[in-house]
Every structure is written in structure tokens, then in C-alpha cells.
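Missing here is one protein chain; the remaining ones are kept as they sit in the complex.
Per-chain residue numbering starts at 1, and chain names A, B and C are given in the order in which the chains are listed.
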Amino acid sequence: MAEFEPKIVAFVCNWCTYAGADLTGTSRIKYASNVRIVRFPCTGRIDYMLLLKAFDEGADGIIVSGCHPNDCHYTSGNFHARRRWIMFRSLCDFTGIDTERIKFSWVSAAEGAKWADIVNATVSSIRELGPYTEYKKVAKYPEKEVTHG
Amino acid sequence: MNIDKRLVRKDSLEKLFDILKRNSKTIYAPFTKNGKTTFRDTESFSGISTGYIQTSESSKDIAFPRAEKLLEYSKNKEGMTVKGIDINDIPEVILWGVRPCDAAGIGELSSIFNWDYKDEIFNNRLSRVTVFGFSCNKSDEYCFCTSVGGNPGNTAGSDILFTRMGDDGDYLAEVLTEKGLSVVSMATDLFEKSETSGKEKFLAEVQVRFNHEEIKERLSKYFESKEWVEQSMRCLGCGACAYVCPTCACFDIQDEAHGRKGSRVRCWDSCGFSHFTLHTSGHNPRDVQSARWRQRIMHKFSYMPERLSVYGCTGCGRCSRACPVDMNILEHLISIQEVTV
Amino acid sequence: MTDNLYMPYLMRIERITYEAPGVKTFMLKFVNEADQDKFSYKAGQFGEYSVYGVGESTFCIASSPTRKGYIECTFRQTGKVTNALSDCEEGSIIGFRGPYGNVFPIDEWKGKNLLFIAGGIALPPMRCVIWNALDMRENFKDVTIIYGARTVKDLVYKDELKDWELRKDVKLVTTVDPGGESPDWRGEIGFVPTIVEKIAPSSKDTIAIVCGPPVMIKYTFPVLAKLGFSDNSIYTTLENRMKCGFGKCGRCNVGKVYVCKDGPVFTLAQLKELPDEY
Partner (left out) sequence: MVDLIKRAKELIGTSAVKVVIGYEQGTGNKTRAVFVEKAEDADKLIFDSRCVQNLAAYVTKKEVREKGKMAIAATLPVMRSIIQLASEFQVNDKNLLVLGITPDSKLVEFASLVEVETFVHQYQIEIDERNREMLGKLEKMTREERWKFWIDELAPCFKCYACRAACPMCYCHRCTVDFNQPQWIPVPSHELGNLEWHLMRAIHLTGRCIDCDACYNACPLSIPINLLTKKMLLDAKEHFGGYQPSLKGDHLMSTYKPDDKENFIQ
């Protein structure tokens, strides 16, 4: 069997992490290609339901990332987000959703290298954890993966 | 078919269960958790609940599941493949411990699914269910089967009806259908020939509380009554009554997609929800709770008898037991009978 | 497969016509020709159109049964399914179940005058019966069509309206709500009931078929009554929310009637028997 390649969805804010990820590319830093990035205006917009939807649709891991505290383009979006993450994470933990599979980070527009590190670290830790079969089973995610084409 | 009466010793039920299991039968039986009794796929006889007046949920789930796949599709470069569910995949099931009011509900569901268009998915499910009815020897203030044409020892809908003769007695088994007979043939020794009759003295007493013909008659002139508003003021518009009901059959059809594959699913719905009849335009024909409550009663006691010649109620009283705000259907029906129009 | 009432026919979208803002007409052909041969319907019936993965939506068949080989439907983009339908392109495959419901008793109308009154997006459910009547034109006396929409843009089937206007055997009156006219608008200006009153078609030997938004219907019926139409000579088609289309799911139940089974076509006399839940 081929080695398991984790599918990872990254929810990032437009102003910091997306720009940071851009920098990773323009700086020609090589990093794992398992991540599909979804860009949001602000981490404050990243609804927890979106994270659950990512798991429904077969994600094995999730990265949520935005501006460092005090750097939010809209002043406080990331502070609000942080509160929600704290509560959402505790609910996930309580209901047995694997919080090891949801990574949160602050990556600024200047931190191209950090973004590469976060992605690489996430990919390798998810690779170790294996596919998120628990959730896929509940979501009745088709066993044979659907290819888009 | 003539009713075949047999005697089943009290300790033979477990043997029967084991024989059926050895014949790899799937058995759904009442199982209690969190103080509520529901039907579950059961592996061991000892887990089966007894002594319940009524299960919290009806057994309709077996023939009319809360969510069932109707078809599967997949999109590909060549176009689209759509496959209906294979009715041969529907498992054969024995429903163990069904109360007569639930068993009677099967007939009413069947009328809904077979008037005019025949719903073969439902029919195939039903044809694979063997119903072991258990007569009632206890009742409570919510029971009113005798007011809607049933009784605690009603045989309608059961394939075999077991009546316990006395608190710790043996069972009288009435074998009612071919399906019932085929079970008997698997365990002939356990179904002893019997001359026993007169099960009535072992049955619970359920008084007749209203006349359903009269209710039907009255409802036809009762549409505009203020009573609906008063009765439904405390109704919160959840679907508990409809979902525990053995005869409520309203459903929704939903698509569920994963990428380019997916399925179409039929799932329960309730006329009590405010969005049940809501049009996309925003227009809602039943936009207040009183209209929705009225629909529930009218549908069961007026529309169904007129259209399908059956009542949509078996008097199990579940809706009243399940209601979080004590909407008591029996009380309301009696008040409809008493109020002068 | 025939056992499964919920299995749609696969239909290919042959042609998409843009009718008005948010309104499109699909011409649909059966993907499997065998299905086409089995299929027949009559004016007034409806179907369940589905986008796989999104869901089903109910609308009438807008083409006339006299035109063979295809069906047409016209819908306005409002909800989940109609939005998804609207995203479909020519060549896309959608699902269709039907036909369901009763029909316009067009054979009973032979030898009479026909008066069609429609408002807005309610012309499509009437278009099938209009074309059906026009394709057997010799069977009827005068045919009058009164059609109104909010604005000139919102009028659907603009090409067909031109056709009807040019035909000598059809009297077409189009109207738009006050304020909805364009500088070159040559039709009437006013609400449909007002225009009906103004045109004052004779009720003698005439069948009126009315369809439109609830408020239009509400004000048109009294006008027709004043003109001498009896409740039995006025027909309409109801649109209730539906899921199954064949009298099981319970949504379209109004009194003891199921709109999907006993309707969608009702006479005013029948409507008056129903509780006000449509």
C-alpha cells in the first residue's frame, strides 16, 4: 500500500498568514504539498462549522492561522477568534474529536519560514496519526476516494 | 388464515430467542437506556426489557426508517450514474416485544404508503419484518387504544401475538400469519398445542374515553374553532409527538453529497415544525402553531379516515408521554367531543 | 428500478433560454430514449426536477403535450435547488420525476371561449395549456390572454408574447404594474385585476384560467364574479410546497385534499370548499 498522504485544509486570514504563505513560495522555501489553503478576510470569520465541514469532506488535519495578537487588520478579529478557539477546542476534546488534528497558529506576513515549519510539522504529525477514519466513518465518506477531473 | 393458538412456557421465550439467533435472524427488541425504552438490534435475551407499559419510541423505524437511502449517484466524465437502492439488500428482521397499538400502526402506515401510488421501498421493508406482538397487561392514564378501535390484546399487525397469562404465567401465542407460522416451524417444540382461550382476563383494562366516529363528525365543522389556539398556546413546535408516533409518516427528501458522489435520503419530518410548509417565497400556509396543531389532529382524525378509511392514531399515548410541555392528545380529543360547536 | 418511486429520469438540458431577471427556461430531453417512449403527460401536470447532490424542486411542465420529444420547464432562481439549476449549463444532466397531479380538462372546454389570466412567473404553468389550446385552435371560440408582470423586464416568454400578439386568432393583453413600464412600452399599465375589469371579457360560454401570486388571485376572483363568471368556470393551479409529488410526504395537504394528487388544478368552486391553507 502506498504511504498515507494526509489531506490538510488550512483556514487562513488574508492579511497575515496568506501573505506569509505567499512569502514562503516567493522565498522558494520547499515544504509539504498536502495543504489546501482557504483564504478568509480574518480569523474572526472562520466559523467552527467550517472546520467540522472539512472533516466531513475527508480532511485528516486542519490548520487555522492568522495575525499575531495586536496585529489584526481589523484590530480585534483574532482576539475574538482566539476565545472561540479556546471554547471550540474544549468542546472537541470533550466530545472526543481529535484536537491533535487541528493546529492553531499565528503566522505574520513576514514569517514565510514559520509557515513552512508549521505545515511540515502538521503533515508529519498527521502522517503519524494516520487517516482520520473515526470521523470519516461517521460522515459516511466514500471509501474509494473521489477524484476531481 | 385461521388463528392457531399455542402455549409457550414462560422459560421457553429465551429458548425461542436462541433458536432464532442460531438461524441468524436479526432481532430488534426493546432495550432500556437512560430510563427510556427503544428498539435495538439485540444479541442477548437478557438485555431485553420487560415490564414497560410502552416503549418510548414506536417500532415504525423498522419499516419506515428515520433516514433511508433512496438512491445513489455519481458524476463522471461520461455523465451520470444513478442507482436506486437494491430492495434485496433490505434485511429480514424480527420485531420482538411490540405492543398491539404499535402493531396496529403498521397497517395505518401501510395505508399511507399504498393509497394510489405504491411505495415499494416501504412495502419491501415491511414484508421482511416479522412482528412478535406482546399484549398489554398494564396501562396508564395516557392509553386510549379502545377509543380508536384497538384493544390491549389486538391481533392486528402482529404475526404472532403473545399474551402472558398472569404475572408470572406462561404465554398464549396466537399465530396469525404465514410469517408467524414459519417461525413456529423453526421451534415446533416450544409452541405446544393448546386448548387455552379467554386471554381477555389477563389483559389490561383500558376504558373507552371518546367516540372516534363522533370526533370525526365534529372535526368536519371544527376547523375555525378557537379551541385550537387555546390548546396549542403552550405547544413549542418541536417534533417529538410526530417522531414517537407509530403512524406519523410525513417525510422530507434530502440530498447528501461528498464530492462527485452522493445519495438521496428520505428522512422523517413533522407537520409541527414551522418550516414544514414554508414556501421559498416566504409564504407559509400554516404560519402559526395553532394551525399546525390543528393539522396534526385533523389529519389523524378527519382527513385520514375520509381519504384512507383508517384513523391515523392507535391510542398508544406516546405523543402525550413524550411531549415536553404536556400536550395531552386524549385530553384535547375529549374536550373536542364535549365542546358544543 | 420501476419499483422505486423516487428514481428520476435522467434528462439532458438541450437549450437554456433566459426569460427575465432570474428566470430561465430549460428544454429537456430524455437521456435514455426508452424513457421517452414510455413518457406521456397532459397540460397542467407537474414534476420534481432535481440537481444531484442538491435536491429536488417542484414545478409544472411548461411545454404543451402536443409538442413531442421534449419537455420544458421555467423557474425563477429563489431557493437552494433553483439556484443550483440555474448554475447548470446546456448539456448538463438533471433528474426529473413525473408527471404528477391532475390536468386541465381541456376536452371539456371545447366549443367555448377561453380567457387566460396570468401574473408574473405564473405564466409558465399556464403556457402548457395555452399552447395545447392553440395547437387545436379550431376547437375553441375566442382565446384571450391577459398577462401582467411587475415590470417590462419581468415579462417571461417575450418571443412567444410577440407571436401571440401577431396571431389574428388570439387576443393578447399585456400589462405591467404602474412604474414598471419602459419608455417604449405599448401595452397596458395597471394591476391585472384592474385590467381584467377594464377589458371586461364576456363570461358567456367562457372558461377563465387564472394563475398568479396570491394577492393577484385574491383580487381577480371578485372581478370575474362581477363579470358573471360562475365558480365552476374559473380554474386555477395551486403551488404548495411538496417533496414526494404523490400524496405521501404530507406537505401539500390542505384539508382532506393533497394538492399533488387532487390538484394542482382546481376550480374556484373546489377551492371554496378548502380551508385557507394554501
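Quick note on the criterion: a contact is a pair of C-beta atoms (placed from the backbone, for glycine too) under 8 Å apart; a residue touches a chain by one contact, two chains touch by 3 or more.
The structure displayed is predicted, hence computed values, not measured ones.
Note that the undisplayed chain, when the full complex is considered, contacts A, B, C. Shown as candidates are B:Gly149, B:Gly237 or B:Gly259; the residue that touches the absent chain is B:Gly237.
Touching the missing chain, out of A:Arg45, A:His80 or A:Arg127, is residue A:His80. Checked against the full complex, the one of C:Gly79, C:Gly190, C:Pro213 or C:Pro275 touching the unshown chain is C:Gly79.
Touching residues on chain B toward the chain that is not drawn are 33-36, 38, 56-57, 66-67, 140-142, 229, 232-234, 236-240, 242-244, 252, 254, 256, 265, 267-268, 270, 273, 275, 288-290, 320, 322, 324-326, 328, 331. Chain A meets the missing chain through residues 48-49, 52-53, 56, 69-70, 76, 79-80, 82-91, 93-99, 103-106, 118, 134, 138-140. Those residues of chain C that touch the chain absent from the view are 55, 79-80, 83.
By definition in this document, only the chains that are shown with their structure count from here on.
Central chain (C-alpha centroid nearest the global protein C-alpha centroid): B. The mean-CA centres of chain A and chain B are about 46 angstrom from one another, to the nearest whole unit.
Multi-chain contact residues, meaning those touching two or more other chains, do not occur anywhere in chain C.
Among all residues of chain B, those that touch two or more other chains are 256. Interface residues of chain B, counted against chain A in their complex, comprise 77, 256, 258-261.
Interface of chain A with chain B (complex): residues 56-58, 139-142, 146, 148-149.
Listing the residues of chain B that touch chain C in their complex gives 70-71, 73, 75, 79-80, 82, 84-85, 87, 112-113, 115-121, 124, 223, 249-257, 262, 264, 266, 269, 271, 276-281, 283, 285-286, 291, 295, 298-299, 302-303, 306-307.
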